[in-house]
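Just below is one structure, and these are the notes that go with it.
Only a single protein chain was left out; the remaining protein chains are all shown in position.
Per-chain residue numbering starts at 1, and chain names A, B and C are given in the order in which the chains are listed.
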Amino acid sequence: MNAAAFPLAAREAETKSGTVVQIGEAAVGGTEVVLVAGPCSVESPEQLRAAARAARAAGATILRGGAFKPRTSPYSFQGLGEEGLALLRAVGDETGLPVVTEALEPAQVPLVAAYADAIQIGSRNMHVTPLLRAVAAAGLPVLLKRGMSATLEEFLLAAETILLAGNERVVLCERGIRTFDSYTRNCLDVGGIAALKQLTHLPVVADPSHATGRRELVVATALASVAAGADGLMVEAHPDPASARSDADQQLSPEELVDLAERMRKVARAIGRS
Amino acid sequence: MNAAAFPLAAREAETKSGTVVQIGEAAVGGTEVVLVAGPCSVESPEQLRAAARAARAAGATILRGGAFKPRTSPYSFQGLGEEGLALLRAVGDETGLPVVTEALEPAQVPLVAAYADAIQIGSRNMHVTPLLRAVAAAGLPVLLKRGMSATLEEFLLAAETILLAGNERVVLCERGIRTFDSYTRNCLDVGGIAALKQLTHLPVVADPSHATGRRELVVATALASVAAGADGLMVEAHPDPASARSDADQQLSPEELVDLAERMRKVARAIGRS
Amino acid sequence: MNAAAFPLAAREAETKSGTVVQIGEAAVGGTEVVLVAGPCSVESPEQLRAAARAARAAGATILRGGAFKPRTSPYSFQGLGEEGLALLRAVGDETGLPVVTEALEPAQVPLVAAYADAIQIGSRNMHVTPLLRAVAAAGLPVLLKRGMSATLEEFLLAAETILLAGNERVVLCERGIRTFDSYTRNCLDVGGIAALKQLTHLPVVADPSHATGRRELVVATALASVAAGADGLMVEAHPDPASARSDADQQLSPEELVDLAERMRKVARAIGRS
Partner (left out) sequence: MNAAAFPLAAREAETKSGTVVQIGEAAVGGTEVVLVAGPCSVESPEQLRAAARAARAAGATILRGGAFKPRTSPYSFQGLGEEGLALLRAVGDETGLPVVTEALEPAQVPLVAAYADAIQIGSRNMHVTPLLRAVAAAGLPVLLKRGMSATLEEFLLAAETILLAGNERVVLCERGIRTFDSYTRNCLDVGGIAALKQLTHLPVVADPSHATGRRELVVATALASVAAGADGLMVEAHPDPASARSDADQQLSPEELVDLAERMRKVARAIGRS
């Protein structure tokens, strides 16, 4: 890979230590491994409030939740839209957690930015330059998810597009790549996490929920991500996973989230982080 | 695959023959195998005019060319924008060829629709629902390219999204999928072309230029696509490929385009088409 | 790709035209597109005799059939073994068709060579150097199938191993590669067929049966292979596909085989072959 292709994102070992992106009180890219948790979709005030409390109880410092949902089928639940954004803001304020949520198109960015503390660019949109630029212009931290079949170089070029547009607060998120084996929804690329930490100064988090698509594999792959050097985890958790309107198979229960967080901290300490 | 997932796009053998999408005088999905040709990017009046004449000389009935270019690197040529659209319209009118060009974001669609005869949704955007809906609403025929790692079912669900939005004039374009082998830029999925012709009533064209990324492989894969049942070919051709500002390695010269068209017609006749 | 890595297999345009491998009366790599047909597995004298007659009736000039079957599960039918070889020899002699069948391990090669006119190395074994050398040493023509996830360069290096061992009669067989989409069993790489014809002087045939795994897609992909430049087709056909002990979903009936052969000849003529 030619680091000259992404001069802003490239790690220049002598002159630039890792970038820390501050989202609320969470310092992504610092010593602490950050936990981002919340439901796949915002469904109701009760659901979101319970999910946020569970997140906080587990030690998460950022709340995630989808208001505009990118779905493969036009017949699937598409999210609550602005109502979902308002719920995120209200529940985030109640619980003291900053919120990150996804924008699906450039015209939506100002609306999302009015409610959120950080904006997510989803895997389906990693290649969509106009959205990258619109999110960059919103001035909030950006959580950029790797395209499901994007190479590491393409991922870094997407980050470069945001940096070049003047926004330096970019967090990369490895969320699994598509392979020939469909037993897991995707394949978590821990070698990619390790490689990104060497190739760029930007922080890197992992999303074991989308990487595996299976609840029973989330904890093991989350711990693997931390051991590989991830600066944080983004995990889907729902107060009642079985009733979830999207991604029911991969969301953790509140108890499972607490268990994950405790184990995550042990692994973090074992590799010299907190 | 469960055809009930895409009821509008599914082929119901008894009640619905193949859909024919009319673009100018070209009937995509009819007996004739249609040739869409033109440069990767619109670069100048001279370049586009020469490319359009070459396309017409080869028997192409639709002119293609990019004004807004989706690029992986923010440092690559991004296209001429509206100037490119105006050139496409002017040269299309001069040569009597309808023009198809890509829109990259919903807000761009009205502008593109003001100049074009059909709107392309590129491979990077196949999953982007807001763009699918915006293009559907423009009321023009839609050329929907398969995502570079989209399954056939995901491809059909993207088409379904457009159909559900009220636009029935959708042409599917197989343009190669991403595999482990990088000798060719992508792998042209001729089995996918054949499968799509059975799964849906929508017309299917092939793009051997992006599928291979190598000029010397374009003709063979173009003929293979026709033999597999493609209703048309979309081929990049440039008056001087070596000087092209994008995709220089895969564009055909005017002479090569004529040769391709002649061979294409022979194969089309061999399988009972014209 | 660096052709210096496979000096014996590489096409040196000025000095070496395409190699023709003679198997019985079939000249693989000549002007004529060769048809190899027969059942997946040899099951009984009646089944093989009916299959061979159907193959001959369709104009096939080589009979295929498996006696030693490479299977993923140890509980699947493993083939008739030497009894199957003897049947192949007897039925080949009756019908005047040379027979090609697979050897699974070096120690089996002399036995297979005693009955067969050409030896197949299957996709699972393309990387297995000891088997490549043992088959090379048998002195018969070799039908080398591409590994299901082998790059073109790895495929050519496997051929190089046989050539270096002193056997120049190698036929390459593209049989589909593994991708993320499981609708078809594999993805037929027609760009790979075209590329191989440029990279090497060895003849190239295609196997649309394993490439698609679906009877209804075999004909279209077979024609695509011929249009892409394949020197022949290897097709699974069974007198009663529904009763087949292996690959029941992808074998053609005798009538379908005749139809395929007729259409194949039309496409072959359209591209200047016979």
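Going forward, a contact is a pair of C-beta atoms (placed from the backbone, for glycine too) under 8 Å apart; a residue touches a chain by one contact, two chains touch by 3 or more.
For clarity, every value in this text was computed on a predicted model and none was experimentally measured.
J.: Thinking of the whole complex, not just what is shown, which of A:A9, A:L223, A:A237 or A:L252 touches the missing chain?
T.: A:L223
J.: Out of C:A26, C:L131 or C:L202, which residue would touch the omitted chain in the full complex?
T.: Answering carefully, the residue with contact to the hidden chain is C:L131.
J.: Since one chain has been left out of the picture, which residues of subunit A touch it in the full complex?
T.: 1, 149, 151-153, 176-177, 179-184, 187-195, 197-198, 211-212, 214, 216-217, 220-221, 223-229, 263, 266-267, 269-271
J.: Which parts of subunit C face the unshown chain closely enough to count as touching?
T.: Subunit C touches the missing chain through residues 5, 70-75, 78, 104-108, 124-125, 127-131, 148-149, 154, 157-158, 160-161, 164-165, 178.
J.: List the subunit B residues touching the unshown chain?
T.: These residues touch the chain not displayed: 149, 178-180, 182.
Here is the rule we go by: only the chains that are shown with their structure count from here on.
J.: Average the CA atoms of each chain to get its centre, and name the chain whose centre is farthest from that of subunit C.
T.: A
J.: Which residues does subunit B have that touch at least 2 chains other than itself?
T.: Residue numbers touching two or more other chains: 149.
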